[in-house]
Each structure stands twice: as structure tokens, then as C-alpha cells.
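One structure is given below, represented as C-alpha cells, and several questions about it will come after.
Missing here is one protein chain; the remaining ones are kept as they sit in the complex.
Moving on, here comes chain A:
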């Protein structure tokens, strides 16, 4: 902001209130210190009256008059609006009544909301209950199914073991089993070739067996 001052050349003020020092400008006086009086040569100089052209004067006067009129009407308006005489008397009963009315209104709205939410909640709870009952039924069914499968598997296993038990080596069959094992060595080794032939036996000298493709 530049300001033309009385006996100073130029005054430069701080642009904005900020800690940004790029905006900080030094307030400079001219060559003449502030405490010196007016120069002797200029002491009794009388500055000539500014010569304003008539048209300019008329225009400025018109603008000034407009300004004064508008400001006056605004002042009158605000004075009228905020004058203590015009403020309504504070009525405590009226105030309390309005508070009560407001409360009743709010309560009514709140009750309406509660009513709606209650309906929604009942619907939701009923739906959830039905879902959980269905889930429980489904789980029970699955569990029974699993149990049944398990029982069937166990049954199959038991039947298989009963079937196998005919071949179990009991103490009285032991001698025969030992005799049989001694006379019949088993050899699980085998080899495969690219044609899918199986060569059984450890020494690879046995007949080859065709694999059924």
C-alpha cells in the first residue's frame, strides 16, 4: 500500500499480517528525518487553491449528494430497526409456551419415527428368526445325512473285516500258514517298459504280462 504523506516521499506499509517475510516491506522516509521542521524556504509558502473545473465540481457534488442521501436513509432504517422502543416486550409465558409446543412437535415426530422403526424391526426379527430356524433345520438334516453316511461306511468296514476274518491266521492255523509262507516266497518287484508291459520279479527274468489298456 502506497501512501503519499505530508513531508515524506513514499510510505510503504506491511501488505498483510503474515509471517511470510517476502511480503514484509520496510517503511521508508525520504532523505529528511521526521523530527526536522518545515524548511525555512517553505515555511511561509501558501499553497494555491486547487482549481477544479466546473463540470467536475458539479459531478463530484452530485455524487457526494447521492452518497449522503443513501447513507442517511440507511442510518434511519437501522435506527428504526434496532431502537429499543420497537423491540417487543419479552413475554415469559409466550416463551415457555413456544418451548412446550416445540417439544410436543418434536415428540410427535419422534413417536412417528419410533413407530416406523418398530414395524421395520419386527419384520427384520421375524425374517432373521425364520432364517435361523431354516438354517438349523438344514444343519440338522446335513448332520443326520453325515451320520447316516458314517454309519454306512462303518457298516461296510465291519462287513469287510468279518469277510476278511475268515482268512485271519488264528493260533490253530499258524503252523499251516508258516509252512505255506516258507514254501511260497512273494516278490512284489516289477518293471515297466514303454509299451506298458510289466516284468514281474526282482531278477527281471520272468514272463512279461500284458497290461489291459
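FYI, a contact is a pair of C-beta atoms (placed from the backbone, for glycine too) under 8 Å apart; a residue touches a chain by one contact, two chains touch by 3 or more; residues count from 1.
Throughout what follows, contacts and distances are computed from a predicted model.
Undergrad: When you check the chain that is not on display against UniProt, which of "AP complex subunit sigma", "Synaptosomal-associated protein 47", "Serine/threonine-protein phosphatase 2A 55 kDa regulatory subunit B" or "Small ribosomal subunit protein bS6m" does it turn out to be?
TA: "Small ribosomal subunit protein bS6m"
Undergrad: Tell me which of A:51, A:84 or A:184 is the one touching the absent chain.
TA: Of these options, the touching residue for the absent chain is A:184.
Undergrad: Since one chain isn't shown, list which residues of chain A touch it in the complete complex.
TA: Touch set of chain A with respect to the missing chain: 161, 164, 167-169, 171, 174-175, 177-179, 181-182, 184-188, 194, 196, 202.
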